[in-house]
Each structure stands twice: as C-alpha cells, then as structure tokens.
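In this view, the complex is presented without one of its protein chains, the others remaining in place.
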Amino acid sequence: MYRWVPFWPNTASLQGVVVNNLFIAELALCVLIVGSVLAMMATFVIRYRRGSAASRGELVHKTWHWEIVWTVGTLVAFLVLFGWGAGIYVWLYQAPKGDIEIYAVAKQWMWKFQHPGGQGEIDTLHVPVGKTIRVVLASQDVIHSFYIPEFRIKHDVVPGTNQVVWFTPDKPGTYRIECTQFCGVQHATMIGNVFVMPQAAYAQWLANQGENESLAQQGEALFRTYGCSGCHGANSTVHAPSLDGLYGSLVHLQDGSVRRADEAYIRDCILTPRSFTVAGYPPVMPDFSGQISEGDVMKLIAYIQSLSSRNTRNVDSH
Amino acid sequence: MPSAAATLKPEIQFATLDQQGETAQLGIWVFLATETLFFGALIFTYYIYRMSYPEQIAHAAKDAVLWCGSVNIGLLLTSSLTMVLAINAAAQGRRRELVFWLVATVALGVIFLGVKGYEYYLDYKDHVVPAANYVEKPGEGPAGEMFWVFYFVATGLHAIHLSTGIGLVLYMLWRVSRGEITPAYYAPLEVVGLYWSFVDVVWLFLYPSIYLVGRS
Partner (left out) sequence: MSIATDVEPSFLESENTLASWLFTKDHKRIALLFFASITFFFFIGGFAATLIRLHLANPEGLLQPAMYNRMFTMHGIVMVWFFLIPSIPTTLGNFFIPMMIGAHDLAFPRVNLGSWYVFNLSGLVLLYALIMGGIDTGWTFYTPLSTNYASGYVFAAAMAVFVNGFSSIMTALNFVVTIHRLRAPGMTWMRLPLFVWGIYAVSLVMLTATPVLAMDTMLLAVERFLGVGMFDPTRGGDPILWQHMFWFYSHPAVYIMILPAMGMVSELITCYARRPIFGYAGMTMAMMAIAIVSFFVWAHHMFVAGISVYSAIVFSLLTFFVAVPSAIKVFNWTVSLHKGVISLDAPMLYALGFVLLFTIGGVTGLMVATLAVDVPVHDTYFVIAHFHYIMVGGTVSAFFGGLHYWWPKMTGRHYPELWARFAAILTFVGFNLTFFPQFILGYLGMPRRYYTYPAEWQPWNLLSSAGASILAVAYVLPLVYLGWSLLYGRRAEGNPWRATGLEWQTPSPPPKHNFETTPVVTTSPYAYNPEDGSYVTQDGTAYA
C-alpha cells in the first residue's frame, strides 16, 4: 500500500501492515515538525538578518501563553502516538494459540528450527502462507535476537528463558531472518531465510522430509531416558504432580503464587524445580540445569503439551 | 598551605573562612550521596537475588560468623561516638581531648579491621570463598555462591572505605599537631567526621543483610 513511498521496504505479514500504518503516520508528523522548524528558522534568519529593515519592536514578553500552547499540543500528539503504538505492541507480544508451533534454538551462529512433526531445519524455515505461526525461542549460549524485517517482528532470545514470537505471513516468497543482538564474531552471518509457501506446497515439503519422529514422540523417549517417568509416570509411587492436561492450566505454587503452565513455566520446572514447587508437594524434584540441552527441553515440552486431555488453552501470555 | 592557626586565610575563591567551611561540608554531603548510590546499587542487586532464591540464600548465610559481625557493629557505632566527641572537643579548643578521641577512633577502626581479617580467615577455613576454595553445601544451590560473592564484595569495599577513613583521621591528627584545627576553623574535621559516620551507616545496612538472614 505504501509502495509509492521511495525506498519503501517490502511487507509480507499481517503484523507488518499494521505497523506500517503507524510508521507512516509518525513519519508524516516528523516531516511536519522538522519542516515547520526549518521554515521558521529560515524565515527568521532571512527576515531579521543584521542590516535588514524589518521591525523589531515590541518583543513578546508574556511568553507563557505560547509555551503552554505548544507544550499541550506536543503532549497530546505524543499521547496519541504512545497509545497507538502500545496497542499494537500488546497485540504483537501476546502470542495467540497459533496454527503451527515451531521450536527455535539460537546458538552461535545459527538458527535451528524444529517443526511439530519432528522435521528439523538449520537456517531455513518453511511455513505455509496465511497461517498463524508461533515460534518458541531458546538460546543455547548468549543473547541473540530473532528478526524478520519484512514481517516487522523481532524478539530477543535470552538464554535461560523461552520467549514466544508469532506472525501470519500473507505473501508467498523468501524473506530474510537476521540475528540482531550482537552475539560474537560471526553475528553478521547468523542469517536465515523464511520460505513462505502455498499450503499445498507446504504439506508436500513436510512429507518430503522423510520419516521423522514428531517432536512429541522424541520427547516421550527423553521423558523416560531422563527418569521423569519414575516420579511423574502413571505407575509411580512418588507423590509428584500429574502432567496430564497440565499445559495451559493454572498452577498454584508453594509460595502462594499462581502461574499458567506455558512453555516458559514447564522449562523453569525442569531446570530449576526448587523455585517452582507446586503447593502440596514435597520439594524433591532433582535439578536438571546444565544437563539438558535447549533442543531436548523443547522436545520434552512438546511431549507434555501432547498430554493435554482437553484443548483448554486460552490466549497465552508469556 | 597556611603555616599557623593565627594567619589562616580562606582560599582565593572564598570570601570568608566560614564560606570555605560551609562549602566543604556541602561538598562532602554531595560526595556521600554518590557513595550511597554506589553501595545502594550493590545492596539492590543482592536483594533482587535474595527475593528470587530465599531458601538458598538463607542456607548460605548460616555460615556467616555472627559474633564477628556483631562485635564489629559495636566497634563502629562506638567509633562514631568517639568521632563526634572529637569534633566537640575541637569546637571548644580542648586539644588534648581532641587528640585522645581521634586516637580512640583510629584504634576502634583498626580493631574492626582485625576482627574482619580473622573472620575472612574463618570463612576461608569454611570453604565459602568464591573462586578460591568454594564448596557448595547442601541446600545452597547456585544462589548460595552469589550470597558469598555479595558478602566479599560488600565487606571488601566497606573495608577499603574504612581504611581510607582511618587514613583521613590520621591526617587530621597530623593537622592538629600543626595547629591547623582550631575553634575558629575545624571544617576539615567535620568533613572527615561525616565520612566516618557514613562508613558506619553502610555497616548498619550490611549487618542485617549478611548476618541476620533467617535468624529472626
């Protein structure tokens, strides 16, 4: 829509469209403000140059009136921009359920993506057009940042956390993924590509990736390997919370707080359980920090998600 | 540099000695405000982690040597008293008393450092020195080590400030010996006194943060 603006960058997502409108409005305001300042300066410098005959009598002494006018005016304009931007931001940063959930692990200096069916990619990401894609981000080392300029979305990937970003591509094509938080020597080459495909082509691509265990199946194997089933399994004698239907529900913790069991919560429980003991249970779960890679954590999360007996997921905040 | 008390004149930028003295005091207050922010940032960081990992920190803090910390707070509070008494003596021109109280302040400060040094030795034997011989004890977790990092950084910084204070008091003793601290002008002593009190106040915040965790 804004292709007539010189050097306008491509936009290929629903998010991008909304952000563009705000950007253009702000750009227009900028031009207006800078233009008026420039015009006034030029006028005054020429009109009142030394030696000109313009009248300088009767300087304005009660400057308050003018100052209040432009103070209030700028404040109102700023509040409008703030509100508009904040509204879009809340929408951008509260990821909905999504049609497809991709797990992404950032490490120096590559992006590893895993589809729910277990298909893995490095530095490329195939997605269908028109669907809402949720990407769960984790870092294996330092802070990275997941950025797709043409979708106008970005989120830092902070080690020790899971962050979620989402987008809905609306045009097939190839779009750059960039890391935009300095992460070491090869930061500038931590680039990838998103391939947005028509849905049929996407399904075909998925099928062509060969037999893969889905992420949830891989997670189930890990659930046994790491010994989780010893306490959380159906036949366990240990008093441990059941994981059926856990994902998306509200959990009451020992310290009185309540958390929604989203990806970040499950990750926290696996890695630092003592800080998140569920109310009514003994704090005996072993600590797995440093023992499970980010990729494996994601598979475990996928498995636990698959244990939801009902689809009770509300809109997740993170 | 003025040579004798009688001819003490203000520096060129001041109109009177009084102005010089008051300006010096404003200066030390401003400096102490920056020191408050410096220690404050450290204490803030500590409390962030203490609120995130309360049990781990409580476990780790059990190894803090309570008697050392308590003796030290007694020593410091007393030294603030001796400092105030010194300033009082200076204001009234009682030179021998002034010297006595200043020497007492130095002595109390030095004993504090001695106790602290012994405490560090005990900490070393207890294996709580991060990066040196730290051993994580049961129930501590990673936050336990952070407690000890905070402990050494905070008490180390405090000890450096206290040593500086001792040096300043010794410098005051030297100036007193040259007759430069008189009832007409004793602002340098007040400045040092304010600094000394600040070092004491920092310990008032460090003591409960370190030694009284989980002991209520």
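Letters A and B mark the chains as written, and numbering starts fresh at 1 in each.
The rule is simple: a contact is a pair of C-beta atoms (placed from the backbone, for glycine too) under 8 Å apart; a residue touches a chain by one contact, two chains touch by 3 or more.
Bear in mind the structure is a predicted one, so any value in this text is a computation, not a measurement.
For the chain left out of this panel, the touching residue among A:Ile102, A:Val135, A:Cys183 or A:Leu246 is A:Cys183.
When you scan B:Phe31, B:Phe100 or B:Phe205 for touch with the missing chain, the hit is B:Phe31.
Although one chain is not displayed, its contacts with subunit B can still be listed: residues 11-15, 19, 22-23, 26-27, 30-31, 33-39, 41-42, 45, 48-49, 53, 130-131, 141-143, 145-146, 149, 153. The missing chain lies against subunit A, touching residues 7, 9, 18-19, 22-23, 26-27, 29-30, 33-34, 37-38, 40-41, 44-45, 48-50, 54-57, 59-60, 63-64, 66-67, 70-71, 74-75, 78-79, 81-82, 84-90, 92-94, 108, 141-143, 145, 147, 149-150, 152-156, 158-161, 163, 176, 178-189, 272, 289-290, 317.
We adopt the following convention: only the chains that are shown with their structure count from here on.
In this assembly, the C-alpha centroid of subunit A lies 47 Å from the C-alpha centroid of subunit B. Within the complex formed with subunit B, the residues of subunit A that make contact are 274-275, 287, 289. The touching residues of subunit B, when paired with subunit A in their complex, are 52-53, 55-56, 141-142.
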